[in-house]
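With one protein chain held back, the other chains of the complex are shown just where they sit.
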Amino acid sequence: MLFTSYAFLGFVAVLFLLYYIVPRRWQWGLLLGASYLFYALAGTEYLAYILVTTVTVYYTALRIERNADRQTGYLKEHKNELTKEEKKAYKDRQKSIRLRWILAGLLLNLGILAVVKYTNFAIANLNGLLHAFGKGESRQLSFLDLALPLGISFYTFQALGYLIDVYRGTVRAQRNFFRFALFVSFFPQLVQGPISRFGDLSQTLYAEHAFDKKTFSFGLQRILWGYFKKLVIADRMLVGVNALIGDPEAYQGAWVLVGMFFYACELYADFTGGIDITIGIAQTLGITLQENFERPFFSRSLKEYWRRWHITMGTWFRDYIFYPISVCKFMQKFNKACRRYLGEAVGKRLPVYLSSFVVWFATGIWHGASWNFIVWGLGNWAVLMVSETLEPLYDRFHQRFGAGGKAYRLFEVVRTFLLVSALRTFDCYRSVPVTFRMFGTLFTARNWNILWDGSLLGLGLSLLDYGILAVGVLMLVSVSLLQRHGSVRERIFAKPYPLRFVLWYGLFLTVLLMGAYGVGYDASQFIYNQF
Amino acid sequence: MEILQDLHPDVDFETEEHLVDDKILDSFDIVSLIAEINDNFDIAITAKDILPENFNSAQALYELIRRLEEEA
Partner (left out) sequence: MSENERNAGYIKDVENAKNKRYKSLLRGIVSALIVLVSLYLLQRLLVPKYVDDVVEGAFIAEYYGEEKDFDVIFIGDCEVYENFSPAMLWEQYGINSYIRGSAQQYIWQSYYLLEDTLRYETPDVVVFNVLSLQYDKAQREAYNRMTLEGMEWSAAKVKSILASMREEENFLDYVFPILRYHTRWSGLSGTDLEYMFDTKPVSHNGYYMRVDVKAAQDVPQGRILADYSFGEKAWDYLDRMRELCAKEGIELVLIKAPSLYPYWYPEWEEQVEEYAFAHGLRYINFLELGEETGIDYATDTYDGGLHMNLSGAEKLSAYFGSMLSEELGVPDRRKETELSSRWEEKLAAYEAEKQEQYRYYGMQP
């Protein structure tokens, strides 16, 4: 069920109605039912996957917590009988039991994810290797026909985050299996995140929610805004994007820049729009989800951008991969060794660079099982590391030339936007060699005239479409600018009713009339032919 | 304190109480900080201790170190 299908709207509408009719203590149960219905509608064969993850993580977390509790109890009870060494030995023993449990949980679930998501990628690479070593076609392995369960990357990460939190003792394990199942499967965020933390989401997910008109209408408004981004901007722009990447040979040189810009806008509108719908739905249900974006295109550096784009994924990688790797015993030793042999300046950096390499590799491959995503991830890593290394140089430069004025900040924002978009082309063309070749044509094609000679109209977008896109993008930018000073919805809420009504109904009509949905009306197909 | 000052000479660590929340310390800073502290105090700050409330101020950090020293 796509967010942009009538079925989904109907599903959500019925849910809203039931949610506020049933006794409040049933609300979370209703959500669980709705989430599993949502999941089953995507394909009943996927239910097994999410159930396995739910059951194993639920059970592992309980085992780990029980062990930790027993340890605390035992130590308290025998506080005076045990020597310090005995205590330490006991603690280590218990810890290794917990470690074994969590490793089992992590490996099993990451294993499932790896198998369904990366098997064919691995086979393709293996085949490539076999081919390279002259083993010919006879030894080629065939691909497996594995369907990727809906949202598996997201719910797996969310569940494993919980497991690690329980292991670290930062949250208490959820004892009620069904409540935990809801945490893993909560349907609005199943498709594309945000990746919630148990500590955050559990505060509102299970609570009883009375109908609150303001919260409810704010949620609806956010949903509407999400649909505006998705249907009016992203899906319209997609026509152009598809035309450009569908035929890289025909669209070279300046077209690459056009594609870069289109794709950046399309992805932004699509992804943030989807998240708006997700968070909006949760809000209408009285549930608070973590924000996933903070006006990322206003970032002044790539580093800042990654703190503001897909935030819940970034922090997940940081908290559960980057930190553990960076501060683990091996890294600490490595750190010391580096500093001793390579000097303070380089030695301090090397370990961090190494662990962020792992993170960016993981980020890349998490986005998709192919080399272009890995190159994209590592490209981000390379840029980040270079700018990190050169930071002292920048600082000096800024000080000497007094950079820091508005114009310079704007330059930084534009530079970051271009950098992000350029890196994204790996994700866009889905092939590393093609991406490099296309970038090459930027310098050789010399077809800048396409930008004004009307060629842009050949992408399947009419002048009117460009007009709508221009106004739409302008609206996105203005709303983002306004957001810097607080909630836009709150501000509109403070206005008199007729004005509010006109604004929101106007937005609704815009989506209704200008949204790129449904069977396109093409008057030409009504021209009488033959029958 | 010295370690902190080394990382960001321009920040007043005596008074700042939202080092992480206000994004003064980023993840790289935190990691190098931990490396230094672990080295100097002979304790082991692990990933589970990396919570904003432990790194938001010099005071909080000091308390974390003391707690870990006791446990060790």
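First chain written, first letter: the chains are A and B, and each begins at residue 1.
Heads up, the rule we're going with is that a contact is a pair of C-beta atoms (placed from the backbone, for glycine too) under 8 Å apart; a residue touches a chain by one contact, two chains touch by 3 or more.
All values derive from a computational prediction rather than experimental measurement.
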item	value
Contact set of the excluded chain (shown chains only)	A
Contact residue for the chain not shown (choose from A:F143, A:F211, A:Y394 or A:F501)	A:F501
Candidate in contact with the missing chain, chosen from A:A407, A:L464 or A:A494	A:L464
From A:L129, A:L393 or A:L512, residue that would touch the chain that is not displayed	A:L512
Residues belonging to chain A that touch the chain removed from view	6, 464, 497, 501, 505, 509, 512-515, 517-521, 523, 525-528, 530-531
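Here, only the chains that are shown with their structure count from here on.
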item	value
Chain A and chain B, separation of their C-alpha mean positions in angstrom	29
Complex interface listing, chain B residues touching chain A	23, 26-28, 30-32, 34-35, 38-39, 44-48, 50-51
Residue ranges of chain A in contact with chain B within the complex	167-170, 303, 307, 318-319, 322-324, 326-329, 332, 335-336, 348, 351-352, 355-356, 388
